[in-house]
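What follows is a single structure, and I will ask about it in a moment.
One protein chain is absent from this view; the other protein chains keep their places.
Every chain is named by a letter (A, B and C) in the order it is written, and numbering of its residues begins at 1.
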Amino acid sequence: MKFGIIGAGRIGKIHAANVAARADCEVRFVADVDAAAAEALARATGAAVASIDEIVGSAEVDAVAICAPTDMHADLIEKAARAGKAIFCEKPIDLDAGRIRRCLEVVKATGATLMVGFNRRFDPNFAALQARVAGGMIGDLEIVSITSRDPGPPPLSYIARSGGLFRDMMIHDFDMARFLLGEEPIAVSAMGSALVDKAIGEAGDIDTAVVVMETKSGRVAQISNSRRASYGYDQRVEAHGSKGMIRAGNVRETTVEFASAQGFVGDKILNFFLERYAAAYRGELDAFVGALKSGGRPTPDGEDGLRANLLADAAYLSWRTRQRVAIA
Amino acid sequence: MKFGIIGAGRIGKIHAANVAARADCEVRFVADVDAAAAEALARATGAAVASIDEIVGSAEVDAVAICAPTDMHADLIEKAARAGKAIFCEKPIDLDAGRIRRCLEVVKATGATLMVGFNRRFDPNFAALQARVAGGMIGDLEIVSITSRDPGPPPLSYIARSGGLFRDMMIHDFDMARFLLGEEPIAVSAMGSALVDKAIGEAGDIDTAVVVMETKSGRVAQISNSRRASYGYDQRVEAHGSKGMIRAGNVRETTVEFASAQGFVGDKILNFFLERYAAAYRGELDAFVGALKSGGRPTPDGEDGLRANLLADAAYLSWRTRQRVAIA
Amino acid sequence: MKFGIIGAGRIGKIHAANVAARADCEVRFVADVDAAAAEALARATGAAVASIDEIVGSAEVDAVAICAPTDMHADLIEKAARAGKAIFCEKPIDLDAGRIRRCLEVVKATGATLMVGFNRRFDPNFAALQARVAGGMIGDLEIVSITSRDPGPPPLSYIARSGGLFRDMMIHDFDMARFLLGEEPIAVSAMGSALVDKAIGEAGDIDTAVVVMETKSGRVAQISNSRRASYGYDQRVEAHGSKGMIRAGNVRETTVEFASAQGFVGDKILNFFLERYAAAYRGELDAFVGALKSGGRPTPDGEDGLRANLLADAAYLSWRTRQRVAIA
Partner (left out) sequence: MKFGIIGAGRIGKIHAANVAARADCEVRFVADVDAAAAEALARATGAAVASIDEIVGSAEVDAVAICAPTDMHADLIEKAARAGKAIFCEKPIDLDAGRIRRCLEVVKATGATLMVGFNRRFDPNFAALQARVAGGMIGDLEIVSITSRDPGPPPLSYIARSGGLFRDMMIHDFDMARFLLGEEPIAVSAMGSALVDKAIGEAGDIDTAVVVMETKSGRVAQISNSRRASYGYDQRVEAHGSKGMIRAGNVRETTVEFASAQGFVGDKILNFFLERYAAAYRGELDAFVGALKSGGRPTPDGEDGLRANLLADAAYLSWRTRQRVAIA
């Protein structure tokens, strides 16, 4: 399977390297407005540099990986869909639900295959947790708790065009909640504030938030987000059910523990998302390639991308209006 | 210091035994409508059986411990306050905020000392956590997360007169949140349902709930409750701040761990609240006696009891109306 | 059951308090050469002060707890045995195996009941581990590993008359190894040195030691001792068998864990043996009283005391001669 990589930045490099490392795949082309970046990634993966149009138009390309800036995602998906390419697109499809819907109509009309990059579903820890929940290990699921804290806030310039904490950061947790709940949330209530950096608040965003949601059958979920965690990239999931509780925790830098008069000290947790989720990115690609090979449809798909976005919109509205918000 | 124990049930026995075990205190009288229960507890603690009026009226009694049914608490507090006794009262003061307020006016007018039995503040784990948070270990507090799950639901007969999950069970967590937050919550949003037992739902109550709260400065708190946890009495607290995160976990039955082809198996957590909180009940009494001896005012006091109740009322209203509720 | 407590020091106080706290027992007399100490302990437990001869000669006394200095143990056991008292004696019976043997002949001849205070068998963690091993949880036992480290060395004056590390400190681990192995060790090899304090070495003793032992069927055991552990009183046991591994760990001061840029910090382990083994001392008394009430023989008994001492002697010899030593 031959890939065109659109976007040679941090995440593009990850996906390109994972494609190149597979015996059954190759990176055929790399595109980026930054010619040097495209050239470097092409060289590293044995690919050629090309324009987006060349990639999408090439009969040699089976699939595209869209790793360009968010505001290009929907256009690129539509272009690739119309060209008959299988599409892997980084989250989100777009920050605007209306735009996402129009994009998905094109995808549907063309019959294209679209997978959206909610990588955490493929983290070995969370994937194992979800499989055990789905397999009945905890009985009937009742409560989902998700904790997600970044090591530090992104630059203010990023904040400004990010869509805000709910659409940029917590969207991963909304997807994780849906992944685990097995039902759609019907209501969201959000609280939050700018405690990490006042400038984030002045930019109209928040950096600290908690959300609760419920489903029709009465399952409840809670999410906690912070843009800062001094101890690393804090990523935890817990599910509680009629037969027990299951949780997946963080990954430490090493298993070393030191004991002294100050107590027992363990290592920090992995700090960098590309390291923490290295296996998840590989697993995500496995799922994409595996589905294409078997003729199946990979998940999470465009609908999953839309629904996570709708939950983020509802949370944003709840936070803004200080009201609980029902999901249509 | 001589105590009169009012109520010789499960919790009365705990407090009486703790009083009797102190070198500086003794149980002078025990009262209970169940004469046999009163007699047994009096015998075990070297006390005499007496009526409530005899206890309150006795010049030998310095302090009363009110361990009677909830609907008697406010009346007993007022009676003891007027008699000039120091008062330790099990939570809650009453299920009705208006009744609590009237009771506290009597306490105030009489100048009586009143401590309310939110025992978890005195759990060595939670007390250490709170002390470290208050001491600045995690910097500015931002997020409080409280998980509280009972091993199993109480009898339906108890549910019916309990005041409901928010006032009966989560009230401990509201107090813990206040204890940690250092600020009053200004808004509450609650979701919940009857997932453990439909009969609880038919009785108008719930057994599964999540709540979020925020304070004026933007701190946020989340609480998760279930009336059932197959793995024991799940009691956890976590606080996140600008300099780090701190948490206090459960206590295992033993430290034994078994490893086999099925993985690593640790013991269940302590299942019974009287065992889990045995040290907390002793610490609570330490605080009460210590304050009286030093001429100070023990906390949590009546105001704390009222405020936890108001949060429970707000959560109940939020759940009922499906609206976020502001706290006056 | 009425007890005479011989010795009102640190360990005598523990046993006296545990006796006094039982509904079915009482402390009748306390003896100590230090009259003030005897008086204080008698007052605290509702007992009377008496001489050793008065205690042993009193018809009111059912059992004696020998908490006097080690060099009095054997004489006191013989005296109490001849007086027909049930005997609980702190470890060791004596530092000299020949003296122990003669003492046990007297015990045997009189038919007296003698329990020796290897308290760690009654620690809830180690007791649970042993019960599970004995119950077959790990299949056939193959390897026992015991780690035992004191928070800090005792005074040199104590070292001098202690019998040395093997007989004073590791003797507990020899007993624990026997308790778990279910077979007698047939060979011991010991290495050790004075690393914590050179003065200990100059006094002819060591403060750091490792020992290996094997049984006839080929089971092996290893013990590690240090007279100093900066992180608390380190007490761990691990057993490995055909079906798995089981271990019992230390007890932390609290369950609180703090995470920051320096990593995850948990509390120290309990530092003081009286606190760490508080439940063990109670459990030991339960076993003694329970056996007497049921007409059974409590363990560990005199033979257990002797065998642990013989292992300590062999380890000492191995260390001294730099040879492996066979056990007769």
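Points to keep in mind about this one:
One rule holds for everything that comes next: contacts are C-beta pairs under 8 Å (C-beta built on N, C-alpha and C of every residue); 3 or more make two chains touch, one makes a residue touch a chain.
Everything quoted here is computed from the prediction, not taken from an experiment.
Across C:121, C:149 or C:307, the residue that sits in touch with the chain not pictured is C:149. Summary of contacts with the chain left out: across A:34, A:257 or A:275, the touching residue is A:257. Within the complete assembly, C:196 is the residue of C:159, C:196 or C:251 that touches the hidden chain. Residue B:261 is the one among B:36, B:59 or B:261 that touches the chain missing from this view.
For chain C, the list of residues touching the undisplayed chain reads 140, 142-143, 145, 147, 149, 187, 189-196, 208-214, 217-222, 224, 226, 228-231, 234, 240, 242-245, 318, 322-324. By the touch definition given at the top, chain B reaches the unshown chain through residues 229-232, 252, 259-269. Residues 124-125, 128-129, 132, 137-138, 243-251, 253-261, 267 are the ones on chain A that touch the missing chain.
Methods note: only the chains that are shown with their structure count from here on.
A straight line joining the Cα centres of chain A and chain B is 41 Å long.
Multi-chain contact residues of chain C (touching two or more other chains) are listed as 259-261, 267.
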